[in-house]
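Right after this comes subunit A.
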Amino acid sequence: MSAEEIYNLLKENFGNAILEIVSNVPTEPIISVEPLQINVISQFLRDSNELQFDNLMNLSGVDDNNATKTTNEDGSVSSQGGTLSVFYHLDSFSLKHKITLKTSTNRDVPEVESVTNIWYSANWHEREAFDMFGINFLNHPDLRRILMPYDWEGFPLRKDYENPEFYEGMKIPY
Partner candidate 1 sequence: MALKTEEMILNMGPQHPSTHGVLRLELVLDGEVVHDVKPHIGYLHRCMEKHSEAMTYSQVVPYTDRMDYLASMYNNFGYVGAVEKLMDIKVPERVEYIRVIMGELQRIASHLVALGTFGLDLGAFTPFLYLFRDREKILDLFEITCGARLLYNYMWVGGLSHDIHPDFVRKTKEFINYFRPTVVELNNLLTFNKIFIERTANIGVCPAKEAINLGLSGPNLRGSGVKFDLRKNDTYSIYDRFDFEIPVGEGLVGTVGDCWDRYYVRVQEVEQSLRIIEQAIDQIPDGDVSKEIPRRVKPPVGTVYHRVEAPKGELGYFIVSDGSVNPARVKVRAPSFVSLSAIGQMAKGYLVADVVAILGSLDIVLGEIDR
Partner candidate 2 sequence: MQNYLIEIFGSEIVAYILATVPVLAFIVVFVLFAVWLERKVSAHMQDRLGPMRVGWHGVLQTLADFLKLLQKEDIVASANDKALFNIAPYVVFVTTLITYTMLPFTSIFIGSNADVGIYFVLAFSGAVVAGILMAGWASNNKYSLYGSLRSAAQIVSYEIPTALVVLTMIMLYGTLSLGDITTAQTSQFWNWGIFGGPVLGIGKILLVPFMFVAFIILFISTLAESNRTPFDLPESESELVAGFNTEYSGIKFSMFFLSEFANMFLIGAILVIFFFGGYNSPFGYLGNLLGIEWLIPIEQLFWFLTKGMFFVFVDMWLRWTLPRVRVDQLMTICWKYLIPYAFFNLLIVGLILLI
């Protein structure tokens, strides 16, 4: 099935949770969905007969870098708004088609539903997205940092990330 057909099928079943499809940008068409509905949508994607997406190839967080930046009186730049996105790349072994999903949530309180109970491989990918971006995955069985030390502060891959001064008494920028 092509991306448009999948989009139409999802739109029939989930209505407003499916936001839009962007297909004129290289290289793949992307379907945007609501972050808090991603679990039921994924369940449908995996279990329905026409789709059968049984393999989650990749799950990655992306900082969209679309915050509005304002320069204050003292010259410092502050940013407001902006979104963090999570991209899902799905693949089907039996029907041999692929699709890309995208959900976006705001930077201040980023919350996305977890899909670990549907595809187990999402477990560590979501932990990494939490570790690097601070996206809180609801109903994840074990959400804690994975690559950075467990008591690190800050989310490294965000565009406005700055290294903290000290970590456990050691000065960081040397």
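The set was built so that all candidates are chains of the complex that A comes from, given by their letters.
The definition used in the following text is that a contact is a pair of C-beta atoms (placed from the backbone, for glycine too) under 8 Å apart; a residue touches a chain by one contact, two chains touch by 3 or more; residues count from 1.
Predicted model, so just to flag it, every value in this text is computed and none were measured.
When you check 1 or 2 against subunit A in this complex, the one that touches it is 1.
The touching residues of subunit A, when paired with candidate 1 in their complex, are 25-28, 30, 54-58, 60, 62-63, 65, 87, 89, 93, 96, 100, 119-121, 123-125, 132, 145-149, 156-157.
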